[in-house]
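Note that one protein chain of the assembly has been removed; the remaining protein chains are unaltered in position.
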Amino acid sequence: LTKRFIALTTDFGWGSSYVAQLKGVIASLAPNAGIIDVAHDLPSFSLRHAEVLLRSTAFAFPVGTVHVVVVDPGVGTARRPLAVKAAGMHFVGPDNGILGGPLAQTGAQCVVLDKPELFMANVSHTFHGRDIFAPVACELAQGMPLQEVGSPINDPLPSTLPAATRADGAVRGETLCADRYGNLTTNIPARWCAPDAALLVDGRLLRRVRTYGEAQPGDSVSLTGSDGFMEVAVREGSAWERFGQRAGHAVQVAVQ
Amino acid sequence: LTKRFIALTTDFGWGSSYVAQLKGVIASLAPNAGIIDVAHDLPSFSLRHAEVLLRSTAFAFPVGTVHVVVVDPGVGTARRPLAVKAAGMHFVGPDNGILGGPLAQTGAQCVVLDKPELFMANVSHTFHGRDIFAPVACELAQGMPLQEVGSPINDPLPSTLPAATRADGAVRGETLCADRYGNLTTNIPARWCAPDAALLVDGRLLRRVRTYGEAQPGDSVSLTGSDGFMEVAVREGSAWERFGQRAGHAVQVAVQ
Partner (left out) sequence: LTKRFIALTTDFGWGSSYVAQLKGVIASLAPNAGIIDVAHDLPSFSLRHAEVLLRSTAFAFPVGTVHVVVVDPGVGTARRPLAVKAAGMHFVGPDNGILGGPLAQTGAQCVVLDKPELFMANVSHTFHGRDIFAPVACELAQGMPLQEVGSPINDPLPSTLPAATRADGAVRGETLCADRYGNLTTNIPARWCAPDAALLVDGRLLRRVRTYGEAQPGDSVSLTGSDGFMEVAVREGSAWERFGQRAGHAVQVAVQ
């Protein structure tokens, strides 16, 4: 049997009791699955950061992986718990837009988790990660098909990320957030841009480079990020600092 | 053979050489055990945080799990190294109170680790996690019974957490520490309280809710935490900030 992985993406905090309990449930119910920490330090309740992280990481995992994605400000309210199948993987998490990326994949299927017999015996009002999402993820990792963990729905909430646009040859988008090095990622797919096209960020032209090494120290440049989206960087510096410690800058692809 | 897990709870720091060496020893001596990071960012030398974390996480793991718990300001002194068996799991760590929770379980057994042949060849004076606790944990995970890793003792140090009290219908306790969201946990078991009982925190009455969603943004409320203890929260805010960035508040259950 192929080894299955359960990948965890949350805002619970590294070292929190919440992450440990999630792992405890998975170790109990799917002891042979590989548990992978993707991230636990997403900004609290930030759907956007969760989506951007998922965009670049989810499909690097092998087919059959189950992603547990929990940024869940609405836990305990009427928001629905979901499971999604996309690109041969499963995703479980709340219906608040964070699964919008997988849902936009061709052929994606979605169910609402409405089978309490698959949940922990006493579902708490504050911790569906442990009580609903983890046990359902274990079933999926052990081969239960999507249609058996819930009932199909057609109206899950879509991504909350702004979409880039292409019209009349003009490509427009925006910066989304920064990584640890201060590089600002955008919503503009690199495949929409000529290989040597530069970016205009808030109207300022940033030279296009292929690698950080092609820039001069301190230079602001544009390049293709390793996740296939355009990115803004400062060599040996931080684009996040350079551009006002915020995201949401207007980004345009310069026409040549 | 059932897969066994070794769960690590320390104040060594994520990414420290101490955690890596612990894992290196376990990978060497028990390669088929699953290594689980519970936490490595406990406040340095804080026995209290270790106990609160263990209280909510330890028993979420499967029977047979070995917990390595190392917050050890007395390493190298005469404090004893212990192993405890409780609720079908094992715990190894120093005799300073951090194993007080497992020790208080019905039927708990305790031994002092006094068999140097089970330790690493050269026990350092500063790192018993690597040299004593990890190799003994590997033996326990691979089936060695508790009585073979040490000699029984009756006087391990008890928990350092303050106990809540129940007398004449009055339940009194205190706040213990905050989680990442700023929620303050207490030492009052939810089962001691009526399902709709509110808390008085430093004399201030906090409305009882079932979920964070039932509170208004900014409201201070009391609710049952996901670990079965009463908790104080501020919706879309931080109880830690609201209540003076400290723990140790007097908490009473309001009589109706």
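Going in written order, the chains are labelled A and B, and every chain counts its residues from 1.
Please note the rule applied: a contact is a pair of C-beta atoms (placed from the backbone, for glycine too) under 8 Å apart; a residue touches a chain by one contact, two chains touch by 3 or more.
Being a predicted model, the structure only gives us computed values, none of them experimental.
*Asks:* Where the complex has a chain not shown, which of B:F5, B:Y18, B:F119 or B:F133 is the residue touching it?
*Replies:* Answer from the full complex: B:Y18 touches the omitted chain.
*Asks:* For a quick check of understanding: of B:S124, B:S151, B:T165 or B:Q245, which residue touches the chain that isn't displayed?
*Replies:* B:S124
*Asks:* Where does chain A touch the missing chain, residue by residue?
*Replies:* Against the missing chain, chain A presents residues 2-3, 5, 7, 14, 34, 36-42, 52-53, 56-57, 59-62, 65, 179-181, 210-214, 223-227, 236.
*Asks:* Which residues does chain B use to touch the chain missing from this display?
*Replies:* These residues touch the chain not displayed: 12-18, 20-21, 23-25, 27-28, 31-32, 35, 37, 44, 73-77, 124-127, 130.
Rule of thumb we're sticking to: only the chains that are shown with their structure count from here on.
*Asks:* Could you tell me the distance, in whole angstrom, between the mean C-alpha positions of chain A and chain B?
*Replies:* The answer is 31 Å.
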